[in-house]
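Heads up, one of the protein chains got dropped from this complex, but the rest are sitting where they should.
For reference, chains read A and B in written order, and residue numbers begin at 1 within each chain.
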């Protein structure tokens, strides 16, 4: 090894680094408005400012971002207003965008600022993503919960205030604070500007909006401009790191409970094992995302969202923020698994007895509102393109056959549980829907809901993501589902004996 | 890029590295005593010795450590004995310190060694931390459990040996082995020297102490010098890495069960997501700890313990090892959430009916023993200083308002459950406290304790750390709390019917 060679190698490395930095940090200007924000907030909110400084937003202008080649582009809007195009994306660019649309806009040191940045704001540069997301069932998460009378009844009997009535408990609706703290933490709150208030601060008296439902980062949040959704639910502010969004911890924020144990199942799967063991060496930032090179096993984003390519640069799957594009069946059963709904707005669905449910009580799909089984197959094939990058055809086909077997079996168990419950209601041992009663406010009714909401769902998630034995059997799985059916029987037997 | 420039940069990097190493590894001597320890133990206990070699103790003398500027100082004692000052902190420095104070001191190859290093030993250099910790409720964890008759009854009925009596189970107190293996694993055991014993070793016959309760690293351990606490509970031996103590896995050791699910809630929170996704790039070792630069989202230590600064080097929060300094309410409810106790010794507390509980059975705080609500507010403001480094004022205030709403609602649910339970006791369907009975030894009583010990606590932890939907609702949260109240009602109804 000669000294000259060493220096050559060193120079090469150095130049590569330099090029990288140069590409990344273009000559984009910080706007005067943003600079003014930074002057104060760097001191008062160092966490936010430093985090933003690490972001791509802080070093790239939309103009530069737009020049990237098709597959590498990180913005999707064709036309970006001139005043935004040439500055890096700072505080003012987002927080004073479309000021008139936001009910929380307030005068702040000569600027019109809104606290809540909405998908409509982000859409100025990321229009395709916003549009796709608006077709995603998540964007309707607040509405689908709030405007479904049956789900509201369930919610009331979970979150509400329990009062001792005569011989039974009565649940009063929960207040806004508790609703925001529970279901709507993930589903999203409805933000409402209740006025403006002056407050003494370190830099004198300032006015701020009073926003009911704030803070919140739920996926279906109703924003102060009327839009629905929250990009920062997954693209955590203010770094908005694609790396973070692509890691499974982001999804875990809302998908870890026994009703939707996606993260837990993934963690215990072979995919999760490889991610946990080797994932710290992967590249989570490249766009497009190359299978095999950038990562060795999928994270949630790989299968459900991301634009992926093979070693030849050919597209394996297109990017989508309408995640149901690759999902055929809805395995989160309320109360049965069924084909995905046609519309992200599920409040329009009615089953044959008029309940706002995607299936009848015996599991028959409310077909008018759901995609066809042909459509299920098409969406599955989209998903399977990713599987096939690492697995043989027979591996993948058998895998989905097993999932179907699992869906059939878990639906079947819920059918039995529901028959048991109907006997209990019929015999008057629980009140059920008769006399405008609730089907969620008595112990045995809640054991029935355990069966479909916790156990059947856990079993299906376990199957869908190859989480296997533990999550599908002993950890909220079949072991508990079968025991629940046995308890329903035991409870009924006791009532029968008591009433003999 | 000129070759000269490259070399200049390289030299700069090299020199910086060199300076770093120089500062870190001062000219401190290894004491002869420690060298003697190392000569044997490097072979017999390579794990310990190698771990210690990675520690700051192994490369710094107290003298050097003491020279650091105020905010950067890692030792707090003003005066350190001369014989310790100039040597790095090795085996002998700690394990033969204050030999006369330790009942487990034994003669070992010419040295007086004690096995158990106590907070009093560590206080020689870290006196402020030891003093703060002694005011921390954790330091009393053994006493507060052992000397509270009600908690002891609960413990007996959880850990004890079950015998079938006539028509009911009777629980005999658990033995020491099982106590140490369960509650006292975290609360800390009482170490007692039972004598000394000779044992044949590879280097001949040697004498060692026999210590009941050993090993243990619980936070409230009673040591062989009579002191309380265990620094190594969090500062894991023998690297005593501040990085480890600042990561949430340390807290997880004792704070992950459904009674105190801090780690689980954090993991599913936005903070936890950012830590898990980006945290491998952060600096966990710098003192003071700069918000935004060293880390982007808080770990447990950031909010509860650490000395943090902003980008201007101004202190955001002072270091404290009395963690309640930043905690207003005690959300771990036994049986209700309430203002923090005034004294870390909670055995002195009595409610209005003389029970050793911080509230009455209807939730009224035992005010004489608890801090005032004004004091609650002051402590909260200390905590909020950290929140405000990344969040707006309204974000933070609304967040705590929601926590208060949550505390009120969960306390309210426990009030209802307790009323149900009192009816059950009153009607004689369970024995309760009458005839010196236990309130924890019958099935329905334990369903009542599920309500407050597992579910209400989980709900409050979920709220306090923004763990949101899953941990506050379906995973040990409101879903289960409301179901438990329904079961209490169902059980009572059955008993009423049986006794008609």
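Everything below uses one rule, namely that contacts are C-beta pairs under 8 Å (C-beta built on N, C-alpha and C of every residue); 3 or more make two chains touch, one makes a residue touch a chain.
Computed from a predicted structure; not experimentally measured.
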From A:109, A:285 or A:311, the answer for touching the chain not displayed is A:311
Among listed residues B:36, B:101, B:147 or B:181, the absent chain is touched only by B:181
Given B:87, B:217, B:308 or B:392, the residue that touches the chain left out of view is B:217
Residue list for subunit A contacting the dropped chain reads 1, 3, 6, 9-10, 267-270, 272-274, 276-278, 280, 290-293, 296, 310-312, 388-395, 398-399, 401-406, 409, 412-413, 416, 419-420, 462-463, 466, 468-475, 477-479, 482-483, 485-487, 489-490, 493-494, 497-498
For subunit B, residues touching the missing partner are 7, 10-11, 14-15, 18, 42-51, 54, 115, 157-164, 167-169, 171, 174-175, 177-178, 180-183, 185-187, 199, 201, 208-211, 214-215, 217, 236, 239, 241, 243-244, 247, 249-250, 252-260, 280, 441-444, 446-447, 450, 453-454, 494, 498
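Heads up, the rule we're going with is that only the chains that are shown with their structure count from here on.
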Subunit A to subunit B, mean C-alpha position gap in Å, rounds to 33
